[in-house]
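Excluded from the complex is one protein chain; the other protein chains are retained at their positions.
Chain lettering (A and B) follows the sequence in which the chains are written, and residue indices restart at 1 in each chain.
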Amino acid sequence: MDDILEVRSLTKRFQGLLAIDHVSFALQRNEILGLIGPNGAGKTTMISLISGTLEPSEGEVIFEGASIRRLPAYRRGRLGIARTFQVMRPFPDLTVLDNVAVGALFGATGHSQVLQDARERAQRWLEFVGLDRRAQQRAESLGGPDRKRLELAKALAMRPKVLLLDEVMAGLNHVEIEEVITVIKKVRDQGISILVIEHVMKAIQSLSDRLLVLRNGEKIAEGRPQEVLSNEQVIAAYLGTKRHE
Amino acid sequence: MKFSTKLALAGIGIALLASVPWWDSPVLVQFGINVLILATLAQSWNIIGGYTGYPSFGNSVFYGLGGYGVAIAMVQYGLPFPVGLAIGISLAVGFAILLGLPVLRLRGHYFAIATLGLAEVMTAIVSNLEIAGRNVGLILPLVKGDALFFELSLILLVVTTLAVMWISRSRFGFGLIAIRENEQAAAVMGVNTTLYKILAFALCSVFAAVAGGIHAYWITYLDPGSAFDVALNVKMIIMAVFGGPGTIFGPVLGAFVLSAISEILAAKVTSLASIFFGIVIVAAIVFMPRGFADLVRRFRQSGWRYFQENIRTYRV
Partner (left out) sequence: MQLLWQILVNGVLLGGLYALMALGLVLVWGVLNIVNLAHGALIMLGAYACYYLFTGLGWDPFAALPVAMVLLFCLGYVIQRYVLNLVIRGPMFNTLLITFGLEVVITYVAQIAFSADFRTVNPSYAGANFNFFGATVPLARLLAFGIALGLTFGLWLFLEHTRIGRAIRATAQNLIAARLYGVNPRHLYALTFGIGAALAGAAGTLYGVVSQINPYIGSGLTGKSFAIAIIGGLDKSIYVLVGGLFLGIVEAMTALYIGPTYTDVVSFGILVLVLIVRPTGLLGRTA
């Protein structure tokens, strides 16, 4: 069991609100770990804590055996941790190609320093996600599903070891979801370990090796999909939410 | 227009400009020096405002520090002009780094106000310094020959523009643009945003300082009001924005065009020039908020509707 990423007793408070409550778990090398839970459970906060966008109030984040808690976001990106944003964040005025090129230029060390080289690599990643036709379009002009592809390509261009995906399937139809699942599995096959937040249940079930369930900032279950999804607490968490809707 | 064509045109333009002192019009030369210096300021602002997206309202500080560096070095210590320039540059860069660190943490308009505040503080501080001649100012040694200053200013503008050109095609420049477009995403993708912002700020301070130094030596008189002229800030911003921020030639074009029109009007009624300036600003923001460069690009597609679209997008 080789853990590439470990989170120990991670806690985050926002002015009195406890968003993440002493959560511990590990992401193993080459696995796809699904992170699920009702709305407001703290899933995106967790990703932000790992990527460095947010600082933890307590606890540790360990990457490849070393603590990265004190490292700023850009250092973590260079070490090999990449993320997508749920509210997508393209560089609007740049072309799709250049958006991805930023990832190639600044990602994990060993990346290209030359613009031309970065653009070539970016082109290949665009082909990988299926966006190559739109390479010269301005990122602003992309529609929903294409934006998701762009987010993914930007993260991949960084040559990460760990990929944090935040709801890449929201708003996609069945066909598109299948495509995304295929792509994510291909990414894993390239040796990248993946943490996926998702609401689309069927997709996350077929995609994940293991599942992690958060509710109100606490971890309430962890393990193989079948076990987790038949766990009473997990079911209650989701049914409880449904009653409010 | 292809880039190589633009480059060729620029080359011709530079050669043409370099010959101006021999056109036998001292007034034109003086006007030219002012325009070249303004264009340099606009171009240097372009680095922090246009490419990095941090609209500084305080670049006049670097201009003033450059001017006072030269003035103090030459008047109080009898040092030669290049040394004065070096001192001015060091002061400006030092200021950019020391004060850039806290101030570049601020967002958008707060950053603008903070830099404006800094500009005012520096003006006030310098008017109290003995070594700077307090409010009365300093008088520098006279050097005859506007032609010399003209060529110096031209060289400075060319160098500044070359720097911007390098930025636009380098990894550093890409990082700056990423910061402008979406700073959080840039950070997460590996861009050291703090370092890059400070570097951009320091880089633009260098060119603004040299411009200030040349200007001070040329007019041979320096006082806090004129050295740290806060109105310069908005002039350089307007020129850069009008011409096209984040482009290579935009600020230069903006400076030339706006100065020319302003000068023509000043010949008629002096206040009229300023009023015109103000109206141009208002009209430009309403009808072409993304600058001339964007106008040229989109006009081909949309024609006159371009202006209408701009208003429709931004009105309530």
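Just so it is clear, a contact is a pair of C-beta atoms (placed from the backbone, for glycine too) under 8 Å apart; a residue touches a chain by one contact, two chains touch by 3 or more.
Here the structure is a predicted model, which is why all the values come from computation and not from measurement.
A.B. asks: Please provide the labels of all shown chains that the missing chain touches.
C.D. replies: B
A.B. asks: From the listed residues B:A18, B:L79, B:I97 or B:L116, report the one that touches the chain absent from this view.
C.D. replies: B:L116
A.B. asks: Tell me which residue among B:A15, B:L142 or B:A231 touches the hidden chain in the full complex.
C.D. replies: From the options B:A15, B:L142 or B:A231, the contact with the absent chain belongs to B:A231.
A.B. asks: Out of B:Q76, B:N128, B:T220 or B:S302, which residue would touch the omitted chain in the full complex?
C.D. replies: B:N128
A.B. asks: By the contact criterion defined above, which parts of subunit B meet the unshown chain? Give residue numbers in ascending order.
C.D. replies: Contacting residues on subunit B, toward the hidden partner: 55, 102-103, 105-106, 108-110, 112-114, 116-118, 120-121, 123-125, 127-128, 135, 230-231, 234, 237-238, 241, 271-272, 274-275, 277-282, 285-286, 289, 311, 313-316.
Throughout what follows, only the chains that are shown with their structure count from here on.
A.B. asks: Please work out the Cα centroid separation of subunit A and subunit B, and write it as a whole number of Å.
C.D. replies: Using C-alpha averages as centres, the distance is 42 Å.
A.B. asks: What residues on subunit B touch subunit A, complex-wise?
C.D. replies: On the subunit B side, the touching residues are 169-171, 174-175, 177-178, 181-182, 184-193, 246.
A.B. asks: For subunit A, which residues count as touching subunit B in their complex?
C.D. replies: 51-53, 72-74, 77-78, 82-83, 85, 89-94, 98, 101-103, 105-108, 113-115, 118, 154, 158
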